[in-house]
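Sharing a structure, written as structure tokens. Questions coming.
Apart from one protein chain that is not included, each protein chain of the complex appears where it belongs.
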Amino acid sequence: MNGVPLAAYIGLGMIMFTTGVVGVIIRRNPIVIFMCIELMLNSVNLTFLTFARYQMAARSSDALGMQNSLMAGQMMVIFVMAVAAAEVAVGLGIIMAIYRLRDSVDIDELNLLRG
Amino acid sequence: MNYESIWLVLLFPIVGFLIQAFLGTRIEKMFGRRALGAIAVLPIALSFAVGLMITLSTKGGPEESAKIATFGNWINAANLKIPFEFIVDPLSMTMVLIITGIGALIHLYATGYMSEEKDYARFFTYMNLFIASMLVLVLGANLVLLFVGWEGVGLCSYLLIGFWYKDIANAKAANKAFIVNRIGDWGLTLGLFLIVALLMKTNGMAGDGRFLSYDSMLPALKTGLQQNPGMATAIALLLFVGAAGKSAQFPLYLWLPDAMAGPTPVSALIHAATMVTSGVVLLNRMHIVFEMSPIASAIVCGIGAFTALFAALIAFGQTDIKKVLAYSTVSQLGFMFIACGAGAYWAGMFHVTTHAFFKALLFLGAGAVIHAMGHNQDMRNYGNLRKYLPITFWTMILGTLAICAVGIPGVFGFAGFYSKEAILGGALANTHAQIQGIQVGQIAGWVGLGVAALTSIYMTRLTCLTFLGSEERWRKIPVSHEHDHEDDTHHALDGNHTPKEVSPSMWIPLVVLAILSVGGGFVLANGGAFEKWLYPNELPVLGKISTEPNNIPLALYSTIAAVGGILLGLAFYLKGLPKNQGWNEAEWSPLRRAERDQFGFDRAMTVATVEGGGDIANGLWKWFDVGIVDGIVEGAGKVSGGIGMVLKRWQSGYIRLYALMMLLGFVSFIGYFAFVIKGGH
Partner (left out) sequence: MNQSIGGVAITPELLLFGAVAGAATLCAIGVVAFNNAIRSALCLVVNFFLLAFLYFTLNAEMLGITQVVVYTGAIMVLFLFVIMLLNLGGLSLLVERRDPKKYLGILLGCGMFVLLGSQLLPQLVSVNAKTLDPEMAKFGGPEAIGRTLFTTYVYPFEAVSILLLIGIVGSIMLAKRRI
């Protein structure tokens, strides 16, 4: 969409990221915290793609450099998605295990790290 | 064979050591003890063969100087260069032949002696390593390589004395030997540093930097010491401290009698034939320093004479056959130092050689007796053993005659006759060793003559108590039935015991050594051959050293001393164990009891150093360690503990709080960058 300035996409990414951060801090439900983390990851993905499309990383105007910068952002997004998938699988497994052990998943009760 | 093949001499024992160390137990399991013993003996014998070929190819003579074979660099620091270099000259080759020759015989003997031992491979690992270290000591062409060998033999001596380490007494004896040797090492290292300092000062940065290599050091030392005569005494005394430590001179002799805790072949090899002579080798190497300092020479001479007398007296109070021989060794080492102090360095080396023959023989013979008597070492349990151990008896007799220096002047003498003659002659004929007009060398010579007589007496005592007399005293020991035969290696000695002659692997070395003890001195002394070979040129400072004193019929005196001593000994001991030397030690005369206790010297030293040192260390520990160090350490711990107590309140365990803190930090950072840094522009 040629008519949209870069600032709009980045602004949306920032809003989503901030929402995710706030969610992680204020929610007690670990599943919701997970969702907030996903939100943050997605906002980062959006930023990657935006910068790639807007050619911010291209040093020169030659075709190869442009193509490389276009692809680099997308590759990053693919890897982020894969890592997120693995993270969700393991993280939810951990939540299941904790629930089985303690019959509760309140994040404030998981304070074995207390000094 | 070219002198450059000297590395072969070193290689064989090292290879033997590595094989024993890493494959020893496996070989023992697969091929048996015989194979392992062969692998232990073979490298030493090969070394001997190579050493012999090299010696035969280097005809000694005034025009032939020492050859040095270099095998790469070792230390290369600024102006100091220390390569891996090995010297081939009469002195080093003499020692190589003694070490490998006697060593091979003792290894052969040990294959029999240790045959019932569990840790067969470990024993021969140490033995081969010892031979390798000793070879480095004598072959190293600079003082640092000598020091490497010096420490190597010290280590092996420690390991072998403590070979039966499960017995606390043996472990303590090993520790004692190691610690006393450290005192000597301290002297040697200080002497070494002093030499470097002196040469740096006088020679400056000139030369190729091989300050400590003999070929460049000894001439440089001569000029250097002529400019600083005081340094000669200092260096000589420090080197002598080192030599006294290794060669068991008073007051550092303490470790040698205790070292008898090791297996008998070890006593023969290390504590009689080779390692203890390394002090004499050092003095011979560095004789230029001693030539420059009459005072140091006098001290060497005096301590040698005192040690000879002191140890000979102590030998009378001992009932343990190995202890008698140990003090005899200390006494004979004293003779060697008398010679070195008087300037007759070759006589010292000559005595090293002959002593290696007969003392190794005596120790191995004693080992055979001990082996036959169920590892009982007390002479009061022996008697009439000539009936059971004929070969051991006759070889030991020859060894005893050799150490007693019996001989007919001008016709024939046993090995010790010639070397002792040279020592006493050298001491009486020279005036080098003197302090302010007091002729210490000559006094030492007369003392030595007396000690020679004492030697004859105590050696006769040993022979009589062990082999002669009709009484078989071990028959009196009641038969004990409670003895558990769990450990086959130590049979109990009781009335039913029948001593058996040892196996061929043990008596062959005895016979060879007996032949050497009889003929070795005669051959080597024939026409002054040994002196001409070892010191073809006159000494650089003292010039010609005479060993034939004028006006004194020394040969007559020493013959009288030797024969008279033997006759006196026979008169006392031929009838068997005298009543006042029996099991009841309260019946002993006060003098003999004092001798048994080393005149209280060992005890006094132990109290002074071990207990006194312990008290000092204890005080230091209480004041410095507990007070200051622990105070600092524990204080630091308490402070951080207190900080931790405060900080741990932040570790609430609330993950969301942590996240909040992270966010706070992040915002602060961004704020800092945005407003402070950017605002600064």
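We call the chains A and B, going by the order they appear; numbering starts again at 1 in every chain.
The working rule: contacts are C-beta pairs under 8 Å (C-beta built on N, C-alpha and C of every residue); 3 or more make two chains touch, one makes a residue touch a chain.
In this text, all values refer to a predicted model and were calculated from it rather than measured experimentally.
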| item | value |
| --- | --- |
| Touching residues on subunit A - with respect to the absent chain | 1-12, 14-16, 18-23, 25-29, 31-32, 34-36, 38-39, 42, 45-46, 49-50, 52-56, 63, 66-67, 70-71, 74-75, 77-79, 81-90, 92-97, 99-100, 105-106 |
| Missing-partner contacts on subunit B, residue numbers | 656-657, 660, 663-664, 666-667, 670-671, 674, 678 |
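Here is the rule we use: only the chains that are shown with their structure count from here on.
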| item | value |
| --- | --- |
| Mean-CA-position distance for subunit B and subunit A (Å) | 77 |
| Subunit B-facing residues of subunit A, complex | 21, 24-26, 28, 107-108, 110-115 |
| For the subunit B and subunit A complex, residues of the former touching the latter | 647-656, 659-660, 663 |
